[in-house]
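For this depiction, one protein chain was excluded, whereas all remaining protein chains were kept in their positions.
For chain A:
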């Protein structure tokens, strides 16, 4: 009863809780799921990506990121920046236009939706009349031209998004001035492209789908010239001086057209099918870039021979005799070229090609020989092979950090050294408080090391475990080895490769000791690798041992996959983490838990059959323990079982049906009027209810029994130096928790350092605890005499933690999916418990001890448990009293993979996958908050497009040097990067350079 009367309303504690805990979703790392549109502002030097779920993300210099979400959650079809403005327009697939702007607020810029607008035709007109197909923001920044399916071009005023009806360019008006013999009304259906004349803002080029191209004079409202293309038009591009333009077509050809005021109808200068003569696919977009040396860059998407290369996703670059067709790993959504944006410059001088493919962003350096790729500082394709697990390590010592970076830099030699070309905005976020690593394990047997300290999740180093094993795939099988005279000249770019050679290679558990540089990695086929960081390439033999977890259990037959074959003899490893020990579990079931103790040089691993302890110093198996229940046949059937997955898949398919109904309702709602929507909803509800009554979803209520399947599944392993046997002597111990609610404790005898190689490590079972509620044990922690969790191995040795209190009595915290329990040690008696499931009906999915610091005072911090439940809620539970502090909804409960992917950091932050390719970062702490904070300054623009450098900010500085050629610009860009580091000296230097330039 007291529980209900006083739910912890201690005002002091309540105030403290406000200083300690705060929930924020801070930033999304990785590559946007299902991108659908790309935009770029050469003025702001910002790139925008739209997605199929209605999100829009802006990226500039590393750390400069903005995100917006359209309420409608509809696919973003097009993104256009308003010239010389901090504004952009998005077109969604429901034909609505949205005006977004970057406004400064509280010292940082924010992306906000300003207006929305849907083009409406006269009553009774078909929807196609106003279906927008092309958008042209005019350089006057006053109007938008909207080409439609009907051939009308509507003019919309900015920023009010009001239609200026008298200025509409109708097909009739266009056709008046064009001889009727080669044109009719149908020639002007569907506006495919709208381009403004680069020199004369009063002229726009209108390309109609059927091939007719018209140069329209906005002043006199009449066509000045028309061009009759014979092929279906895909896109148009002006040459820089406005004397010519280029059109690309559905049949894989492109055509150059001359523009002159005296010629009303022009003939093409040149018509080329670059990958002819056989039928080719459409060229959907083309760039014509001029250079100082006269040879233009022609860059186009598509156009491959239909029969033999029609399935490739390519962008071709032709520069004189050089020609490369970049072959992307997934469909190309769109691309743009970064070139000299200064209007006074004579040539385009392209510097980089930025291509957005469905699964990754690829940037090609067009300035360096061989056109190498540029390593992106953000938008990493986390899913280039599916993520199978993740592990976070906070506060990496500088030494280890540098060694990892140096190992990684040796892997990145084939990347261009060009600085990141998309560098708009200024990152004003404080420097990340510490160096954090996020390690992701992948299906293809690789582990990727990400710099997770700041806003940009950046790949530092990639480790592959494949080399240790013999696989079917030949490592020398290189897709890039194409002959010289190969046609078309395809070159594979990008890293996205979702196809795993062998699913057994998949990484399941990772444990990195940040002090010693030891890394343990375990995989799907029961393989456990222990590695050491080596700064040099090395060739050595990997010691190999087998752990028979079934031991004396008779009559079992493993029906799953075979164990991986190992390579005999020495193996060459590149600099970085190099394996020196391989333990293979028998049966080769997936490794479900892993623990490494770098001080004792021991590694513990568990599968669904049992667990084992391996001494990686002496390279000797210390012991194995079978946890299998005699009646549990399913555990032997193979990789986690059919029965469960069937149940799960059934449940998921139900959910899918339900979800699809919801979304169809939404779609219906978008178009119709209110009463229709209501009617539809009512009908839907009725249908849903009926369906529910016909086939109710049932849940069986049954107590768990000892005979349930997978009770032996080892869920957690934990090393602790504690009082296991008596209260006078502490000793090393290994703890293991199973799916059936059993905790095993083993007393270890580790010889002292000087005799470490001579005497064997011994282990003896000391305790076995059976939790009566039999729920899976997901966490074990020992609390010292001050009720502080024991430090990590070597943490004390590195003076980073107070040594644990060995005087007071230790306590054991066992976290099962349903309860938290504190027991005394060494005599196990129950002290406290919190029955989460019985009270709330939720189950623990993830649990970590996290340290929370107060945002008010520097000297207060406390340890709590951060818990993620199966409902997607995050709860913070105090230690050691197990009091619920606070609860935040975080992940949708239907998002099973999101919940499964969640990792907590040691300082109250966390990550979970919101799509296969994106991590959402969140923070529970008031103190540790990593979120983007950046400024995009609007340079003043005068009528002659010259910029007065008043503010001395980065973008202003760049714009203000009209005479600089590309190289200087790059140099200043680089200098600016230093300026970001708040180096005043550099800032002055830049200013003087600029002044000197003038």
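Criterion: a residue touches a chain if its C-beta (ideal position, glycine included) is under 8 Å from a C-beta of that chain, and two chains touch if they have at least 3 such contacts; residues count from 1.
Heads up, the rule we're going with is that contacts and distances are computed from a predicted model.
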"PAR6B protein", "Cardiotrophin-like cytokine factor 1", "Aspartate aminotransferase" or "Glutamyl-tRNA(Gln) amidotransferase subunit C, mitochondrial" - which is the UniProt name of the missing chain: "PAR6B protein"
Residue of A:261, A:829 or A:857 touching the missing chain in the full complex: A:829
Candidates A:12, A:413 or A:697 - the one touching the absent chain: A:697
Residue touching the undisplayed chain, where the options are A:497, A:805 or A:840: A:840
Positions on chain A where the hidden chain makes contact: 1-4, 6, 8, 689, 692-693, 696-704, 725, 765-773, 775, 818, 821, 823-824, 828-835, 837-843, 870-871, 880-883, 893
